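For this depiction, one protein chain was excluded, whereas all remaining protein chains were kept in their positions.
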Amino acid sequence: MTWADFDPGFTLISLIVVVSAFFVVRAQNMIHAVLWLGLTLLGTAAFYARLNAPFLAGVQVLTYVGGIVTLMIFGVMVTRRHESLEAEAATVAPERGLIFASAIFVMLSVVMWRSAATIPSPAPVASSADLARVLLNEYLIAFEALSLLLLAAIVGAVVLARRRDLETSPQGPVVPQATEVQP
Amino acid sequence: MNTWLQVLTLDLAVAAGAAVVLILDAIGTVSGRALGWLTAGLLAAVLGASFVVDVSGTVPHGVYVSGDWVLFFKRVFLIAGMLAVLGSIDWLAERTPRRQAEYYALTLFSLTGMMVVPGARDWVLLLVAFELMGIPLYVLAAWAKTDGQPQDEKLGPEAGLKLFVTGAASSAFTIFGLGLVIGETGSTAISALPAQPTQLTFVGMLMVIAGLGFKLGAVPFHMWVPDTYQGAPTPFVAFLSVAPKAGGLAALSVVTLTGWSAHQGLWATAIAVIAAASMLVGNLFALPQTDVRRLLGFSGVAQIGYVLIALGAGSQEGVAMALFFIATYVFTNLGAFLVVHAAAQASGGHETVKLAGLSRRTPWLGASLLVFLLSLAGIPFVLGFWAKLFVFVAAWRAGLSGLVVLGVVVAVLGLFYYLTVARSTFMAEGHTAEPVRAPMGLKVSIAVCLAAVVGLGLWPRPLVDEANKAASSFLQKR
Amino acid sequence: MTLASCLILSAAVLCVGIYGLLTRKQAVAMLLSIELMANSANMVFASYGHFRGGPSAQVFVLFALAITVAEVAVGLALVMLLYRRHGDTALDLASEARQ
Amino acid sequence: MSAVTLGLIATFAPLAAALLLWALVPLRHRGAPAAWVTLLGSVIALAASVKLVIDRLGGAPDVRTTIPWIEERGRAMAELGVQLDGVSVPMLVIVCLVALCVQLFSVAYMHDEPPRAFGRYFTLHALFLFSMNVVVVSPNLLQLFAGWELVGLTSYLLIGFYFAKPSAAQAAVKAFWMTKLADMGFLFGLLVLYVNTGGFEWTAVPGTAIATWVTALLFLAVVGKSAQFPLHIWLPDAMEGPTPVSALLHAATMVAAGVFLVVRADPLFAQAPATREVMLWIGASTAVFAAGLALVQKDIKKVLAFSTCSQLGYMVAALGAGQAFAGFFHLGTHAFFKALLFLAAGSVIHAVHSNSLDDMGGLRKKLPLTTAAFVIGALSLAGVPGFAGFFSKDLVLGALEGKASWVPWAMLMGSAFLTAFYMGRVVIKAFWGAESEKAAHAHEGGLAMTGPLVALALPSLGAGFLGGWLATQVRAEYHLHLGLTPIAASAMALLGIGAAIMVFGKGGQAPLVGTLEKLDAFSLVDKTWAGAYRIGLLGVSSLAGWIDRYLIDGLMNFTGWAALEGGASARKLQTGLVRDYAMLVVVGVLVLVLIGVLR
Partner (left out) sequence: MNHLLATIVAAPAIAGAVLLVVPSTQRLAIRVVSLLGALVSLGASIQIALQYDRATGGLQLLETVPLVPSLGIHLKLAVDGWGVALLLLTGVIIVTGVLASWSVERRDKEFFLLLLVLVAGVFGVFVSQDLFVFFLFYEIAVLPMYLLIGIWGSSHEVPASGPFKFAWRRFAVGSKEYAAMKLTLMLLVGSAAILVAMFLLWGNSGARTFDLQVLEATKFPIGVQHVVFPLVWLGFGTLAGVFPFHTWSPDGHASAPTAVSMLHAGVLMKLGAFGVLRIGMVLVPDAAAWWAPIVGGVAVVNVLYGALCAASQKDLKYIVAYSSVSHMGVVMLGIATLNAAGWNGAVYQMVAHGIMTGLFFALVGLVYERAHTRAIAKMGGFAHVMPVVAGFFTLACLSSLGLPGTAGFIAEFMVFAGAAKGANAWWAVPGVLGAFVTAVYVLRACKAIFWGPAPAGEYSHLEDVRRTEWAAPLVLGSLLVVFGFWPRLLLDFIDVASQGYLGRLPLVALAQVVTP
């Protein structure tokens, strides 16, 4: 790798992604953390675009930034306790996290460097049409399964999150009882 | 050649069942316990259909291969699902009467995912099916918003959360690993493998195995097991403790033995390490447990260690024996959990001491529990013995004698805690002699398990033959 | 920009996620960390898609995205449940089950 | 009837009686009928053995028949059988005759016992006779051992007949232990013999070294059974049993089995001069030692018991001198007169209800027949010329002439004097002198009591003259000759009697009595054994028990404890914190990635 290989765009994207990711896990305010995540995801979208995957970038922006970040903010708002916002977001045992994270990072990057450093030139990229075609051919079953997955997730999330989920039987509220045995 | 719709008939039927259950509940046609019986009936019907309908074949592009292998697993899943649903009916109707349909639907969704897993030969399909199996479980684990004692009230969400966090982290690793594997091979076919796989491929592969290890509850991805078992509704735990493990086994087999069989040295090492750790940790941690659910949880961790030994052997025999093991494990563990459930409902707690005098209160339940425990411990003439034995034989033949010896030795530890439970059930005098009245569904379910464990324990041949057939079909068509 | 550098970038995001996973006390924060990890996996796919070609990698990202969304939805529901039981979302509260 | 059949009848008739009584519980519990069954068995046995003697007088040859008993690799490793020759046939008669007399006597003596006990008593008697006959007719050492042990068993049961009495129970157990201790020698001897010759025959010629080992070990058993120093301590205690039992077992027959063993195994002993040397000394010292103790006993039975020890010492000394016949002959005469003495003593005890010499006195008027019988026995025991004891004792002493610088000879001479002296003491204290309080109501027992006395008095008087015949039976040399020994022995006997009359006739005390009494009271030997038992055996066993419970089993408990503690402390790793669980997932991935990296 030489200076000729230096790619300012990529470097910038990398910096944005990594730094914002770092703030996601360090931010003391949960709202800030979610916003930092949004930045990371946007950076990732840029990354996709840089990798000639505009469709992915679009989807990334739509679902992740638009969907997940919103969902997260919603989640934070719903569950926040205003008086202790800062303390909640505190971290524990950072050295432990650092050790494990860096150990994995070192190992992965060594292997990645060894295995993939030799691949320089990008291959031709698939178009959105290609994506659509395989999606409805090879991945048709997976696609259908995915729809089931999403359905299940929705059902599950609704069941779990249903507020004031009064457990009542037709006869009225059920009192938790020690035994269901009729004497 | 069947069309893909035909190949996936059973899976589609189960998925449709989920929809039907939800719809029937929504329009109010069927509700309450009837939904449960309906679901169980549906599963029974599908199980019956699996013997009638010809579902063998390969889907275009080879993403899904159906045959004896798949059928074996599907039947295991269907049986597990059916028995678990039967065991849940009354608990649900009494504890969470307003969420019954969702419970069954989610169970069916999870089952659909499971049923797709063993046939999947494409990473994408495998991943989606695997997640379809897993996500409903997160929800179901947290089902017990108010179960029994007040102190248990907080355990429900905790159970779900613990399962979720470890699960989501694991699946993140899995997907990351998959990225490396697929990227390196350039294809989403599981069997595809570059002629000269780079080290990165191997690392990715091992990360995938780590993700599967979570679902199996193997050490060190097992930490959720006892806590979730303790907090989740027991009838669901009966399901959770067996079916997803079979699914994990199926996935692990597919991942390791299609295409990757040439690199057995790699994954076999990983599996051996996990297996050894699981047997050791599971048995050791189970020793001091006082809650039967936790105890059975750790015991399950240990049992998975035994399954992994067989899989680590990498031979057709090893696969067959792993299948045999997991099938026996379904009946045994499910039965054990259901008996514990029945007893706990009557005595107000899942602690071992609460089982005191069970055999006097309701002899057949006590005897069943004993049989299940003996089976888990691997005592002759009950099903578990053959399972352990076959696994050991397969591993021994494959040269894994060290693991076999370790397994034999730690099995003694296992015996200690199984006997502790048996002691409580049989020897201790309970506070009451009042019989435990198990509801119908539970009774049927336990009886089926008991019949299987004893019957197949006396004559394991049919199951062995099935397992062998499945394994050979799998390895031929991989 | 080489494949290796893209992959290492993904690994970095993954490890930042791991760091968060291990150090965050707050349930939502942990969800965010998991999100980072999932995102890093997608970055790997995208990188390979760019350097190796073919639609598979990109298709996979789509699936992975959907799965992540589903997971997050369920995860958030669980966090809300936790909050409802404990009045807080500190994960350490969920440590009743141990012995 | 063939000789073998007769031998079998003699052996098994009592067993049949015993089995019958054992199986037919009502019969046994009736009491008296049981006695008749036993007596019938004994009569048949006696008849058969007398027939054997008559046949032998008619020139019948020795017979030996065996059948395989224990097998090994298809061959007999041990055999059972019957050997009827000059040693066994006379012995058979002696045993059966004495036993019959004693049993008859017992019918009267024991009549106060409750019927059940009475029945048990006679069952055991029948069993005893069977066991003793097994010893007598045995064709090899193993069968002899079997009978030997059975005899020991019956002895144990009969000593403990009054089992309600703790002293009797203790005495029985003690007797069994002491003889069992000695019998280990027998067993080892058998094993050595077996290993070196492949069999249990006393005719084997294994060479001097082995023969010495074997005989030394066998002799150990003899020391125990025949109550030789230092294993004699059980015999005085054994007097806790009923008096007829003492007469039969502990004087006439069982204790003599040791001597019988040596006589039987003479061919082996002949190959082991070293063993004989030891026997000589042990026999001689026991004779003197026991005679000394006999002098100071207050219990009439204990006098007789120590006297038995002493006389057995004579026999053993004779055997040690290589004169098996002398020992055997003395065994025969001793059987008659000692049984007579015991039965007479029993008659006295029966009359005065006391064992103590102090309670007796002047009984000769009340019990004339008993007195006569006792005096005959005493004279015979003392070795007064003409009585049976004289002949045999003379033979024993003659055998010792010149052996080991005459020292044993001198010891036995001294002992002969003592014998006469202490018997004189007993006779005078019991039958002469002033009438004691308890003697006032004494009277002779019935015919069942006096009959046996007469029956035994006759051979006590005359059995000495059978010596010649007996000698031809065992192919030994026997001549009466007038020499130093007979004269000295007669002199000693008469001197002893004279001294006794001089000393005790006036109610005096013997010299040295104080010392002897102290010695007896102290009973060093007894205490030594008791100490060995308490400290040695019980101490070691308590230690073993402690080790087993607290060290070995403790270690097992510790293992279990360690596993459980291990589990319990490992459980702390299960913190319940989600973060830690996630960390373990990361650790797992780390390990797996490491496997990939290291590959």
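Chains here go by letter, A, B, C and D, matching the order in which they are written, and residues are numbered from 1 within each.
Please note the rule applied: contacts are C-beta pairs under 8 Å (C-beta built on N, C-alpha and C of every residue); 3 or more make two chains touch, one makes a residue touch a chain.
In this text the structure is predicted, and so the values were computed from the model without any measurement.
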item	value
Visible contact partners (per top-of-document touch definition) of the missing chain	B, D
Sole residue of D:M77, D:L494 or D:A570 that reaches the chain not shown, by the stated touch rule	D:M77
Contact residue for the chain not shown (choose from D:T472, D:T515 or D:S542)	D:S542
Which residue of D:M1, D:L484 or D:I552 touches the chain not shown here	D:I552
Where the missing chain touches chain D, by residue	68-74, 77-78, 116, 145-147, 149-150, 153, 156-157, 160, 163-164, 166, 169-170, 172-173, 176-177, 180-181, 184, 187-188, 191-192, 194-199, 533, 537-538, 540-546, 548-558, 560-561, 564-565
Positions on chain B where the hidden chain makes contact	360, 374, 379-381, 385, 390, 392-393, 396-397, 401, 404-405, 408-409, 411-412, 415-416, 419, 422-423, 426-427, 460-461, 464
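To be clear about the criterion, only the chains that are shown with their structure count from here on.
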item	value
Between C-D and A-D, the pair with more C-beta contacts	C-D
Euclidean distance of C-alpha centroids - chain B vs chain D, Å	77
For chain A, residues that touch 2 or more chains besides their own	92-93, 96, 100, 104, 107-108, 111-112, 115-116, 139, 142, 146, 149, 152-153, 156-157, 160
Overlap residues in chain C, where contacts from two or more other chains coincide	7, 14, 17-18, 21-25, 27, 30, 42, 47, 52-54, 56, 59, 63, 67, 70-71, 74, 77-79, 81, 91, 94-99
Chain A partner contacts - residues on chain D that touch it in the complex	579, 583, 586-587, 589-590, 593-594, 596-597
Complex contacts: residues of chain B adjacent to chain C	123-124, 127-128, 131, 135, 138-139, 142, 145, 151, 153-162, 164-165, 168-169, 171-173, 175-176, 178-180, 182-184, 186-188, 200, 226-228, 230-231, 288-291, 294
Interfacial residue positions of chain A with respect to chain C in the complex	1, 5, 7, 9-10, 14, 17-18, 21-22, 24-25, 30, 33-34, 37, 40-41, 44, 47-48, 50-53, 55-56, 59-60, 63-64, 67-68, 71-72, 74-76, 78-81, 88-94, 96-98, 100-102, 104-105, 108-109, 112-113, 115-117, 119-126, 130-131, 133-135, 139, 142, 146, 149-150, 152-154, 156-158, 160-161
